[in-house]
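Sharing a structure with you now.
As you look at this complex, bear in mind that one protein chain is not there, while each of the others sits in place.
Moving on to chain A:
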Amino acid sequence: MEPRFAGMTFFATSHAGDVCGTNGLPLTPNSITIYGRSQILRTFSHPNLCMYLDIIRGKHERTMIVSEFYAQSLASVQDSISVPGIVKICHQTLKALSFINSFEIVHRCLAPDNILFDAQGNVKLFNYGLYFMTGKGADVSFPIGNPRYMAPEVFLVDSQIASSPKVDIWSLGIILAEQALGLGQVWSELKLAQLMRKVLSLINCNSDTSVFSRIAREHSCWTKYENLPQSLVHLINSCLQLNPSDRPTPKELLQFSIFKEYTLDDIQIGKFDRPDTLFENIHPLNSLPLQELYYLWRLAGGDVQSELKKQGLIRTMPPILSVPRLVLLEGSVLGKRRDQTSLLDLKIIPLSLDSLRNRLAPVPFSAYYPLIETKSDILNEEEECDAATLPLIIRERDTEYQFRRVVLFRRLLEGYPHTKASIVREARQDIPPLYRGRVWAALLEVEGDFESFYVETDKETPNHTDRQIEVDIPRCHQYDELLSSREGHRKFKRVLKAWVERNPQYVYWQGLDSLCAPFIYLNFNNEALAFACLSAFIPKYLHRFFLKDNSAVIREYLAKFTHIIAFHDPELSNHLQEIGFIPELFAIPWFLTMFSQVDIERCLSDSVAFYCCTPRSTTYRQHERCPGKISQKNKPYHPDLEMSAQSVAELQAESCPRISGADLLDLLDSSKFPRPKVLVVDVRNPELFHLGTAPGSINIPHSRFDLTQESPPLPACPEANILLQNRGKILVVAGQGDSPHAVQVAQVLLRNGLPKVCVLNRGIDVLQLANLLTKPTSS
């Protein structure tokens, strides 16, 4: 397989000495600035542009770029190109330039070696992001551009001022002139200084001789020049206008009539129809989007840095040879030898796909097109990949497994929102990191025209939260180069401001930035999606947490948290109670940031386990987003069977959570749970108990507990032994109505170390509503 992408590298300038930003924090290294800025390039998809696949930061401010690549470039084409061919190159290059111009990007180093051709002979513009990603050259020490093709004004204008899109047109003009006159290279015999002198001498050119004709005369190809079609000469002359205001932009040039004169589609440039390309084209890997190919290439052991090293592009001098001699207090360094290996060398190193091809050789062709909606009898049910049963960390690194997941998820995402159910089902298994951003968005049910919504949201007008945001963002998220880049900070600020703007009832609380971080990270090139995800996420998990006065919400939440601890871990609960360590002292940041500061992997698997064995109603909060789905089919419904709001003081007064009658009925349903998971402890008087109680319940009248003691023991009776024997079951303490006895007894059970104790809301009477009271079987 031919390489499909290639790597190149350069160094950013490192900041000198002791410089600080205006906020007093150390300056962000230039390589990080470049890293953040260049991310947007990865979204560019245009038929005449090479796609940017990755930007990698190395040590000592090195930046490596991975980009789509084709072996054939205009510089390597040997045969002379026909006039229609030249027009085609021009046309497609202009389309590419016009596209990048619409993102305010200028190529600045347009030259024949940056014009590549794909197998069909179409122009693929290369390296068009260098000027943009380096902050118009400000973040690097080398000059950007090839002096042979640089427009005169590039030399003359202050380098701090951005180049206009028209400088590329000049370069294109020179390139076209070379091709039209059949020159290998203009002024090929001139040395660097002479070359620049030549270019700059053109500004003193007599205005009635065109630059193109001068070039033709100087290279003694006047006859050739005279024989060129007028429209082509006109085109090149327009490109080579000295005065930039006379020179058209790419967009304007595209309107020239010459492009209508020729049918450009079938023109071949160079020799491309080698026999093997036909075969190569059908290699199924080529059917994958380039990003997927690159993702898999890396999983299959591809390492850009070591590849560049192997090919000699990254050479390093032993550091001891370049140690400086003297460092002054002020931070200036003297006698540091310039490491010759740090010069700009824009060599392009193709990255071989062979190891990936070998790695995926056993994968059948059908795996490239998995069936999603239908089943087939002919194609046997996909044989699972070996890695499917292994831990997540291995699955995420397994090339073949990821290949299958990536292909599957791409197809599912293409069908979103129709495929929502399948996405949720598959995501339960795992999410391929490549598509995590979009999968999360699907899980959060982001749909509709969120882009326009975001554009309409005002993110500029200053408001009172700006200062806090400005302080929080730069000092947090240092752990990640993307989020700590200037571009990352900008996105943080915009998304947070948009959220505050769109949620006037809420305010920016510290911690909101931590919630925002994963969405910005995953959707770095799609702020609107990041915002839409954040907007969907917060009400789902942190409903009303960001109210200006959120104390009611938080206090209720923490009180419930205490209950849950008591329910699952009585020992811990008793200990915390003993030392008076209330969750207000430690847990608020956990909830405000959704545990973003802890080992989330572990946290997640634990919470799933806890969730499964916690009756829903024990976590009831009045400030929840929606109080559960009320109308469940075939279930008796009565308001008394459901939970009702309690004040924070009430919640805090009780040690154990309450369970709703509906949940108890559900747990008592013997068709669902043949082995009962619940034991009801009826604490009413024996008389009432014998009149009717919950099925399978035991009776320990509350009077048997000596509640005057500080920590009363369990009463000595056979029922207490039953309790201990049933340790681990959910123990529902039920009393008469809302009498306080049940709560007190529940607390005694808890203090005696029994787990999963809860109190039946509204007492045993609610069971009457479901006609479930039975006479206890005499023991």
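Note that in this section contacts are C-beta pairs under 8 Å (C-beta built on N, C-alpha and C of every residue); 3 or more make two chains touch, one makes a residue touch a chain; residues count from 1.
In this section, contacts and distances are computed from a predicted model.
Participant: From the list "S1 motif domain-containing protein", "Ubiquitin-conjugating enzyme E2 Z", "Protein C12orf4-like protein" or "Ribosomal RNA-processing protein 42", give the UniProt name belonging to the chain omitted from this structure.
Facilitator: Hidden chain, UniProt protein name: "Protein C12orf4-like protein".
Participant: Out of A:D208, A:D265 or A:E456, which touches the unshown chain?
Facilitator: A:E456
Participant: Could you tell me which of A:S164, A:T618 or A:S655 touches the chain that is not displayed?
Facilitator: From the options A:S164, A:T618 or A:S655, the contact with the absent chain belongs to A:S164.
Participant: Check each of A:A193, A:I393 or A:A649 against the chain that is not shown and name the one that touches it.
Facilitator: Hidden-chain contact among the options goes to A:A193.
Participant: Of the residues listed, A:P3, A:P84 or A:P143, which one is in contact with the missing chain?
Facilitator: If we include the chain that is not displayed, A:P143 is the one touching it.
Participant: Residue by residue, what part of chain A touches the chain that was omitted?
Facilitator: Considering the whole complex, chain A reaches the absent chain at 14, 18, 26, 28-29, 31-32, 57, 59-61, 141-143, 147, 152-153, 155-166, 192-193, 196-197, 200, 203-204, 242-245, 249, 316-335, 338, 340, 343-346, 455-456, 458-461, 476-479, 484.
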